[in-house]
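Removed: one protein chain of the complex. Kept in place: all other protein chains.
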Amino acid sequence: MGAPFIKMQGIVKKFPGVVANDHIDLDIYLGEIHALLGENGSGKSTLMSVLAGLYKPTAGKILINGVEKKFGSPRDAIANGIGMVHQHFKLVEPLTVAENITMAEREGSFWLKLGKYEHELIQFGAKYGLSVNPSALVWQLSVGEKQRVEILRILYQGSQVLILDEPTAVLTPQETCELFENLRTMANEGCAVIFITHKLNEVQALADRVTVLRGGKVTGVLQRDEIETKRLVRLMVGRDVVSHYDRKNVSDGQIVLEIDRVNALNDMGLPGLNGLSLVVREGEILGLAGVAGNGQRELAEVIAGLRKTTMGTVRLRGEDVTNLSPLEMIRRGVGYVPEDRMGMGLIPELNITDNLVLKCYQHPRFSGRWLLNNREIYNKSTQLVEQYQVKIPSLEQPIKLLSGGNMQRLLLAREIANEPKLMVVVYPVRGLDVGATEAVHKLLLELRLRRTAILLISEDLDEIFKLADRVGVLSRGQVVGDFNVEDADVEEIGLLMAGSAKGVENDVCPR
Amino acid sequence: MFVPVRLEKRLVPSPVMRIMVPLVSVIMALVFCGIFLAITGRDPLEVYAAMFAGALGSAYGLSETVVKAIPLMLCALGISVAFRMQLWNIGAEGQFYIGAFAATWLPLTFPNLPGYVMIPGMILLGLAAGAMWAFIPAYLRAKSNVNEIITTLMFNYVGILLVDYFVYGPWRDPKGLNFPLTARFADAAILPTFGASRIHIGIVFALVLVFILLVAFKYSRWGYEIRVIGQSERAAAYAGMNIQRSIFYVMLISGAISGLAGMAEVSGIAGRLQPGLSPGYGYTAIIIAWLSKLNPLAIVLVSLLFGVLQVGGYLVQTFGVPATVASMVQGAILFFVVGGEIFINYSIKIASRKEALTEND
Partner (left out) sequence: MTDQIVSILAATVTAGTPILYAALGELIIERAGIINLGVEGIMLIGAVTGFIVSVVFDNSWLGLLAAMVAGGLITSIHAFLTITLRANQVVSGLALTLFGTGLSGYLGKAYIGIPVTHPFAVQPLPLLKDIPVLGKVLFNHDILVYISFLLVPLLWMFMYRTRPGLLLRAIGENPAAADAIGAKVFVLRYVYVIMGGMLCGVGGAYLSLAYAPSWLENMTAGRGWIAVALVIFALWNPLRAMVGAYLFGGIDALGFHLQVLGVTISPFFLNMMPYLFTIIVLVMVMQRQGGRLTAPGALGIPYDREDR
């Protein structure tokens, strides 16, 4: 194997309050495909951002061919042959592929000789099996093609090391297949490919070596022949026993929400939900695990009336509520804690009172035909703030000044105060600390005891196992698997999340 | 950045800066325009002194200041309603003219109506016409997302030309020595004034409106909805609000208020419809609305300040200084306030050299 091309030694990266990377060592050889595996928050993206020149490490050093280098910017990294493809592509959409690539060249002629340039690009791309149409406008390309343009741009700048941040998160199976094909060609051409992922099947399908991270530390480095699913899961998840909260069992209740083979489009106009079906009963928490981007947002928005379905039915307590307006869903008792707390669930600039009545200001108790009943609103707000023990200096304060935990608590309080029949909760503890997480979880369990049906959408398996009565997995716009929590097996769920369950097993290109 | 200066977004807009920025802006604007005055050979202090003395130093000046402030207040109140929802209705000028135009129709067609029918009739016509003039931009914005800045603006020119057509044509007073004016309204169509001054009860319209808007913004469901939609359309949709309908109504109300301003001006001041009824009140009002941070009470104060500038500008003409010096100062005030916003929303930190290097995280 020889000497590693890149040697990262003792990399530490601290953010205020968090150690994202804790003395990480990583070796990268030319010609290998190296997977960086870990759950969200394990520090893999941070580590690669350090390597790509976006972040400066708090401690540790980077050696390229044995020589220590310091990167001040992504351009320094590129100059040393390291380029990164981010999840959000840095392409200018209305420009052509060739224009986007030539734009990045540091020494270029005044006149664009696009005809000649496009010809060169095709030939250059062919070397790596990257076929692109250089004269196509970027916005016309599929996500997979855009990704190829990013890769081509990095290679064209002379990079030998290509970092890809969760490259398959946005790809179709066919595109994934093509990408893997290309990556193998690149490795054969002598490049090093580092790809960040949390999908086990991809590691198995592609990686020559894998480094597993957990909590900012390396938990293992495996060679190709050591890669084995169970072992990876253990290194990645590292959990032995999943603790349940102490809770009373609620007997089988009536069906509250029934979704039958629903289709809906995502924001890009592509299928987001593909014939999704599920049932939630009163007094039960259905936990849907799954990797982000598999229809989480679309599902929640369909239930809240914010997104139209193209097929299928949604029933609430027996009534067909398909494609009713958000207001009508609120009136029928649907509570919704959206994933985007600051952008949708709350209005950061407005004060706490305004935020607390967002969902109920139309209720006769809080407003007449014209005027708001500000006293009732004030009383209600005070009562909620006290009941949920949120410490605030004044109700007049813009809500953005509160901590994330307090914001989420108030958001939940507001939704709960409407006495929902059904509560949809998406990533409820994202970005919260341990204490706040606990508080949010307790609120959800209390709500369950009051026989509300709860749909919990989360990527955090711990959370799902702690709270849910039944567990399913959201994958490619469908619910796959349905377990009672007692019978559910973490590894099996993990496999389903990774999309490698039986039946979908062969969706990642075999080697 | 080469200079080790860093802008740090403030969590809360600085309250001190909120007061300081407009005050300092007025002073800086006067200095800035003073430079131009000085370059062109005039003593800025003398010009400003003459302006302020003229506008504030006599009963006549003071009452004229209020007279000028009335249409400014009304238009700015109308504009503020739309701006609260981030709708850039800059068509107050046209809505003003059309309001005046519609109000004129009544006394010209039925000159003998009694005052208690005439004035309310004219008010209603002014309101309705102003709303109608905002209708098409509102419709195009709500339905096809056509930029309301351009449409409201183009409608300003169309409205003014429409008025010109009528006063130069069908409505021209046959006894008016060929001047482009309509006949003078019957007394019943003239808004009552206070004492001998020209201050008419349009000021009462404005103050009542201030009260209504204060209540509406703070205590009404509608005010709450504009607040939410103006801040976050996504949150509004999430809360089940009808955003398109709100856009529509807000534009109509905004237009109606400017239409009322036109009615008040034609009935309270001019007594007849004539070209040049507004020396750009509708545009000046945009600045007033912005400077007042869309607060109705502040609009009253800022309108009075701008009344001073307008009257002062008018009076310094006797010194041979063009009246446009007023809009120059107004534009400059806006520059400084807009630029000064950064001090309200950001705090400016001088980064030490080391900090500047390790930035970027």
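Chains here go by letter, A and B, matching the order in which they are written, and residues are numbered from 1 within each.
Just so we're on the same page, a contact is a pair of C-beta atoms (placed from the backbone, for glycine too) under 8 Å apart; a residue touches a chain by one contact, two chains touch by 3 or more.
Keep in mind that what you see is a predicted model, and the values were worked out from it rather than measured.
Chemist: Thinking of the complex as a whole, which visible chains are touched by the chain that is not shown?
Modeler: It touches the following shown chains in the full complex: A, B.
Chemist: In the whole complex, not just what's shown, which of B:L56, B:L161, B:I212 or B:L297 touches the removed chain?
Modeler: Touching the chain that is not displayed is residue B:L161.
Chemist: Which one, B:I286, B:V300 or B:L315, makes contact with the chain that was left out?
Modeler: The missing chain is touched by B:I286.
Chemist: Over the whole complex, note the residues of subunit A touching the chain we left out.
Modeler: The list for subunit A reads 74-75, 90-95, 99, 102-104, 106, 108-112.
Chemist: Residues of subunit B in contact with the chain that isn't shown?
Modeler: Missing-chain contacts on subunit B: residues 36, 40, 88, 90, 136, 140, 144-147, 149-151, 153-155, 157-158, 161-162, 164-165, 168-169, 283-284, 286-287, 290, 321-332, 334-335, 338-339, 341-342.
We adopt the following convention: only the chains that are shown with their structure count from here on.
Chemist: Flag every residue of subunit B that touches subunit A in the complex, lowest number first.
Modeler: Residues in contact with subunit A: 11-12, 215, 218-224, 227-228, 231-232, 234-235, 237-241, 358, 360-361.
Chemist: Enumerate the contact residues on subunit A facing subunit B in the complex.
Modeler: Touching subunit B from subunit A are residues 15, 54-56, 304-306, 325-330, 336, 338, 340, 343-347, 349-350, 354, 357-359, 361-362, 367, 369-372, 374, 398, 400-401.
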